[in-house]
Structures are given as structure tokens and as C-alpha cells.
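A single protein chain has been omitted; all remaining protein chains appear in their positions.
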Amino acid sequence: MVNRKLVGAHYGLIDWLVQRITGVVMAVFTVVVGFALSEGVGSSYERWYGFMSSTPMRFISFLCIVSLCWHAWIGVRDTWMDYVQPAGIKLTLHVLTLLSVIGCGGWAVQILWRL
Amino acid sequence: MITVRKFDAVIVGAGGAGLRAAIQLSEAGLKTAVLSKVFPTRSHTVAAQGGVAASLGNSEEDHWHWHMYDTVKGSDWLGDQDAIEFMCRKANEVVIELEHYGMPFDRLDNGRIYQRPFGGHMSNFGEKPVRRSCAAADRTGHAMLHAMYQRNIKANTQFFVEWLALDLIRDAEGDVLGVTAMEMETGDLYAFHAKATIFATGGAGRIYYSSTNAFINTGDGAGMAARAGIPLEDMEFWQFHPTGVAGAGVLITEGVRGEGGILRNSQGERFMERYAPNAKDLASRDVVSRAMVTEINEGRGCGPNKDFVLLDITHLPPETIMKRLPGIHEIALQFAGVDALREPIPVVPTCHYQMGGIPTNFKGQVVVPGKRSQNEIVPGFYAAGECACASVHGANRLGTNSLLDLLVFGKSAGESAVDEMKQSPKPHKELPTDAFDRTLERLNRLNTQKDGASVHETQLAMQRSMQKHAGVFRFADLLKQGVQKILEVQKDVERTEIKDKSQVFNTARVEALELDNLIEVAVATMVSAEARKESRGAHVRDDAPDTPERPDGRDDVNWLKHSLWFKDENRLEYKSVNLRPLTVDTIALKKRAY
Amino acid sequence: MTKRILKFNIYRYDPDVDRKPYLQDIEVEVDATDRKLLDALVKLKAKDDSIAFRRSCREGVCGSDGMNINGTNGLACLADLSTFPDGKTIVLRPLPGLPVIRDLIVDMTQFFKQYHSIKPYLINNDPLPERERLQSPEEREELNGLYECILCACCSTACPTFWWNPDKFVGPAGLLAAYRFIADTRDQATNERLDNLEDPYRLFRCHTIMNCVEVCPKGLNPTKAIGKIKDMMVRRII
Partner (left out) sequence: MPELGRKRPKYLNLIKIKLPIAGIASILHRVSGVGIFLMLPLLVWLFELSLRSPESFQELQAVITHPVLKLILIGLLWSLLHHFCMGIRILLIDMHMGVDKAQASASAKMVLAVSLPMTLILGAKLW
């Protein structure tokens, strides 16, 4: 096979935008939860459970989990793209990253689901 | 071992003139090689600041005929009027072309190219200053060089970057068949065998100790031509730019005075009012430089040693300075340690431009005296830009005419080469058997030299001699001594020794080879200057004083002629100045006053 | 004249004799007329003519003498000798990440390849007008901070992303040039130019590290230009 430097995959912009949007979602979630914790919602199981199982919290928690996974996928893949050159290793790392992100995300959503 | 490569044309030098010629050849589809000892955008055109002249008339009425008049007058009538007419008529065309290439000229409110006044540029045949210099802030050369390099990328020009041309190849009939060159990265030798050889190697300002010129301005084209038996024309005429940063030599554009800057002596006096009551600070460069040196010599210089004057722009609005002269603000800060918004800049006249060079006609063809005429074409050889002498600058160049020169004559040299090859297609002439001898001899000598002279020391000795013996003012006795001195330095140049004999990117070897070129220019300058017993333009002698018959020491009876210096026996010949323009009337001889 | 001795620690490598690069200690005496690092280097070369470095204009407009000075990229001709503390060794190394040809001279092929890849020339297919194309002073002002680049490569070779992917990432200098043409009202190839860059490597490897802005000897800001390209790309899809 001819070994050319290949560029021109048109997902750069979308990934970049997604990274910003998911970042904002997580920032909002972080501020909300941080504020709630400072108000003492973490003092007992009941308060914590009550806080997290409210509909608005379940909604933004779900958004945050999706955002986190998407953000992590792009961010970590970016890291491999920067430092890893051989295509085979790079692809393997991408797949492993994707799988672990989906795994963690699924698990977290399932926790939310049961609330 | 020398590898031969064949091209239709080889251009030596990738500054303004070389790149402009290359556009012409590449766009005509000819197989062209452009050799440059530095990456093209590092050529010295990049340092030009103030602008390029063209009578576009964007701000006020202007006409190429007025521009022509100013140029002839600026040249102190030594310029050839056919070439000057050609250049001034072509100015608008080549500047507009540049704009079309993408050059980021500054703009007027109506969207047209911004123009500023410059020294010696007047309207209505010398009446009052006119805005003729087309500028991109104070980075015109940079903007221009990059725009032309970019156009060459578009045209797919083949560059040989960091290749040093060594010698011209001529056959027994005198035809030029190309050059030998060294690839600096490997030290390997090549010959570029071509039907057209275009020299655009720039000037040799480094012959002087104090110079606005880059390290690379070593007169390579002039040196190669001189060694190959081509004479050098009018080499006694060197322009000292009035405003080089004192001590550092870095250029401060005349555009500063165009925007309203004023020169002052230690008493704070605007002394140019005395020397040029009409044009004042915007008189021609030779006039301003001499005025400055006179002020310094008469004890009105500034600083602890009273050895510079001040360029003052503190009265200009800061917005104007930051918009029109941002680079100058930076340079003053970097090299003079002053904030030009608040303090004046210390300046001295500094060697800037070589008016003379390889003799050409207005088509960029190299011409030498022969049996039939004093301007016989050397087949296959062209030159343009500072290395050439068309001659449009004569005894003194007007500011902004250098960028115009390289555009007009870069283009015309390219066009002439294209026409020649298209109209009478011929195969490559065979290379003579001794084509590489001179190059091999030089390199061999350098590689085997024992107990020789240091390149650095020898170059310094040359620069100091030039500075002392052929400066802003010239003295008969100093010139005479100068000739002896420079010939002694030349002997040292013939036995320079480098310690480093390696192959890969040996910059010591490059510098030694460059010195071979510099010394040819230095000798040509000193010998021509010693011989010219008059004052004209930039060449002003103590023994040619101002008299009624010879105003300002100019002697049109005996010296209205071009010098031609031949390396062979240090011989001088002269040829007449062409006073006949192409279509208009001769601009008659007159005393030059601003 | 105040003279002083400068101590240097210089990266040396001559492929003909050296199997590996090494650092050489060398001293040189300078006087009051030597103001810039380049002046000292010229003196050094007079002492040992085998030291190789590029230089030309000595006033910061040609971009030849970019090098790594005490760990930071810069131009030798603009580095003021007075800013180096007395007695402290000045460490000079080639621009990082590019193949070294010899001593302080690096092979810039890759850098220029990236510059060429953004089609650094005006594209306008309208019939040529007889006079200049018009542009208002405000439109022209858009090019300030973009066209002044001297291609010295200080920025790109200070960019970690360019170190890892010099063949795929255009680098700050190239991207600045790309925006120079996008921003030019006379250029008509904006869409093609954006297409050319809309790739995870060519433009989007930029992680806003901003080392480029830190080292640019002309005070230019490639990050700002890159941000504006991204803006245009976003505006194009919404």
C-alpha cells in the first residue's frame, strides 16, 4: 500500500463544537451539585437520595453523563491522535477508549434509571 | 565532480527582481530554475520600508513624465533617459499587477492604493512634493516580496533554496551558458546549463563597514560577472541613506520624513531648511546625507561624541505613527532604545544602495562595449535589480525607485528571455571544456590554502578602507591611498584560509566565496571613484568644487559619461550617457537644486 | 568601551564527523558595539569558523536566525545582550522538533510544506480590472497582524502539537497565513480554504496552548487567527 499522509476527514469541526457544548453542560451540573453539597445535601442518605431522584436532577444528571462520555471520548482520542503514530495501535486505543466510555456511561445511566 | 543540469532559464537570486522575472518565465511555461542562497522571503528586498513609486495619482494629480523628470534630475543627469522613461511609464502597470497578486497595500478612503510623499518626488517638473510612493505601512518590501513569492508558488516555479551560484559560464564567443553552483546543504557542485541566465543577485552594501544592508548583500552577481570579463558600470556611485540608526546601521525609512518627520541638529534646528529651502527634509538622499555630515563636521552633531543628528517625529499624532510607521517604532525601540512617540531617533548617513552594476539596456539584456557599438548584447545574459545598471539611478537614486526598478526590469528581463526563446528557438549551446575551471580553481585554492588570511579580518579591513576612503564626502588624496589599500586587501582575499573544510552547510566556505565577490565590487568602486574627477550625485570630491562653470562641481564637458570597470588589469573605459528618451524630448541638463 | 566575556553553551552537530549532537562550551569577548546576540555569534564565528547558523538582515524582518535561546525560541538579531545576566552561560540550541542539518541550522522543509499546503496566494477568478481592486481602509485593516509574518518558524517549533504531528498539523504560521487570505476581501476561495482545514489534524490539532503567541518575534497572534477560522467554520454550518 502506498503510505501517504492522509488528512481531510471532515469531523474536526463537529468534534470541536461538541467538546465545547458538553463542557458547558458539565460545568452547569458541577456548579449545581457543588452548590447543593455546600448546602449539606450530602449529610444523609435520605437528603442525598431525595435530591438526586428529583426530576430536574435526573434530567441534568442524564445530560451530564452523556456529555461526560462524549467529552471523554473526544478528549482521550485527541490525546492518542497527538502522541501515537502507528495506525494499528491508534485504532486499538480508540476502540478501547470508546468501549470503556460506553461501559461507564451505561453503568451510570442504569444507576440513574433505578432511582 | 560537477553534475550538469539543463534548464531553459536559470535565475540567480530570489529577491524582488529574481522573483518578478521568475513569474514571467514560469507563467510562460519555460523550464526555469531559481537559485537562491537564502529562502526567497529572506532576500533583502524584505527590508525595504517606505514604498514603491508609481504616478497612479491616487491622492493628487501626477504624471509619469514628472516622475521621469524627477528621476533624471535625481540621477544628476547620469541616468540613461530611455531606460528612465521606460521605467516611469511602466510603473503603474507593475504596481497594479502586484496589487492583483495580492500585495496588501494600504488604502485611501476611496479604496485605492495609499500613496505618501518621498524625497525628490515632485509634481509638475520639480515644483512641489507629490504623493507618489505606494506603501504597505513601513513594510512595503516585506509585503511585496511575500506577494511575489506567493505568486511564484501559484505558478509552480522551481526553486533551489540555499544554493550558492559560484561562477558564470561563458564560451569562446562570449555567450553566457549558465552558472556553476554549490548546494550548501551537501557541499555538492552543479552546473546549471541554460539558454538564458538572469542575474538578480542584489547589491553589495557589505563592502562598507556601516551599512543598512543584510549580511547576504555581497555582490555575488557583480563578482561573477567581473571574473567572467563583464565590466561593471558606474560603481563609484553609492547611496548613503540619511537615516540609518546611529551605531546599528539599521534603516529608518525616508517615509518617516514623508509622513512629516524632521531632522534636527544639536541646537534643535531644522537644518535642512538651509540646504534645501524648497524640499527641505524631502530633498534627494545625497543632498540630505551631505547636509547631515556637514552639520556633524561643523560640531552641531548630537550625543557625547557629537556624531549623529536626530530624526524627530514626536510632533506627529501617535495614531499616525502606529498606523503608518509601526515597524519604525519597533526598530527605534529595538536598535536605538528610544520610544519614537516621545523621543527623537539618533541617525547617521549609512551605506544603502549600489547605483552601479552589471550594464544592461532597458530590456534587461546585459550589454558590453564591442566592435560595432558601445552597447553590444551579451547573448544569453540578463540582469535586473540592484546588481544591474540599466541605468535608471545614475549618480543618485530616488527613494522608492529601487522597488520600482526591480519590478520593471525583473519583468522586462524575464520578458526578453521569453521572447528570445520563443521567437528563435535554439537548442542548448554546448558547454566549453573549460566551463568549470574557474570554479574548481577557486574551491581548490580555498581547500588547500595554508598560512592564509582570516576571512573575517580581511573583510573588516576591506570595509574599513571603503568607509574611510570612499565615504559620503570624497577626497582626492584619500581616494589615491584607498586604491593602494584596497589592492593590498585584494591580495589577502586571494589567500584567505578557512579552518573548517567540511562539506555539509559549511558557512565558513560560503563567507569566503562571498568575500571573493565583495572585493571585486570594492576594487571597482575605489578605482572608478578615484578616476572620476568631478562631483556628481552621490560622488562628491573636494577637488571638484562649486564654480559658475561647474555648478556643484559637476563637469558635464568631461564627465557626462558612464564608467566601465574591467577586472582585467583594473582597466577603466567610458561610454556615453543616453540622453535620448524613447518618445519624449530630452530632459535638458540643468543645475540640480531642491 | 566596556568589554565583557560571554559564556556560551552551543548545540553542535556536523553529520560528517559527529555520530551524535553534543553541547560545546565556548567564550567570546564582546564590546559596547555588540548589542544583540547575533553580534556575539558573528564574533564567535570569527573565533571558530565551523559554527554554523543562518543569518541575514540582522534587523528582525528576514526570519533567518530563529533558534532556541536559553530554552525559548527567538531571533538572535533581536535578543538584546544586556538582557543576559553577567556570568551566566547562554545556551543555544536549534529550533526544536525539526531535523538538524548542522549545528543551529535545521531542515525547514516540513515547515514550508505546511505553509505551501494552505495555498498562500490570492485566488480571484474575476476578470482583471485595469486598475487596482478596491479595498476600504477598514477591510485592509483586517490584514494587520496577519501579513507581517516572516516565516521564521519560532511559533510552529514552539508548538507541542507541531512537534508530534508536523506532517499533518498545519502549525501556527501556516494557519496565520491561511487566515491572512481568508480575511482578504479580494480573495474568493474562502470556502475551499475552510474545506482544506476542516479536518481533525490540519486545524483542529490546535489545543490553544498559545506557545506560538508567547514566542512570536513580531508580536503576532496565531491563536487569534485560528479562533477566527473556527468562527467562520461554525458560522458556515449554522
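Note that the chains are named A, B and C in the order they appear, and that numbering of residues resets to 1 at the start of each chain.
Heads up, the rule we're going with is that contacts are C-beta pairs under 8 Å (C-beta built on N, C-alpha and C of every residue); 3 or more make two chains touch, one makes a residue touch a chain.
This is a predicted model, so every value here is computed, not measured.
Check A:Phe35, A:Phe59 or A:Trp107 against the missing chain and you find that the one touching it is A:Trp107.
For chain C, the list of residues touching the undisplayed chain reads 11, 13, 15, 20-21, 68, 70-72, 91, 93-101, 107, 109, 158, 160, 163, 207-211, 213-214, 219, 221, 223-224, 227-228, 230.
Those residues of chain A that touch the chain absent from the view are 20, 23-24, 27, 30, 44-46, 48-49, 52, 72, 75-76, 79, 97, 100-101, 103-104, 107-108, 111, 115.
Here is the rule we use: only the chains that are shown with their structure count from here on.
With each centre defined as the average position of its C-alpha atoms, the distance from chain A to chain C rounds to 37 Å. For the pair chain A and chain B, the distance between C-alpha centroids works out to 64 Å.
Mean C-alpha position of chain B lies 28 Å from that of chain C. Across the assembly, chain C contributes no residue in contact with two or more other chains. Residues 38-39, 41-44, 46-47, 56, 96, 99-102, 104-113, 136, 139, 142-143, 146, 150-151, 153-154, 185, 214-216, 247-248, 250-251, 327, 330-331, 334-335, 454-457, 498-500, 502-508, 511 of chain B are the ones touching chain C in the complex.
Within the complex formed with chain C, the chain A residues making contact are 5, 7-13, 15-17, 78, 81-83. Only residues 14-17, 33, 35, 45-46, 48-50, 52-64, 78, 80, 101-103, 105, 108, 112, 116, 119-122, 124, 128, 130-137, 139-140, 143, 147-148, 150-151, 181, 184, 186-187 of chain C touch chain B when the two sit together in their complex.
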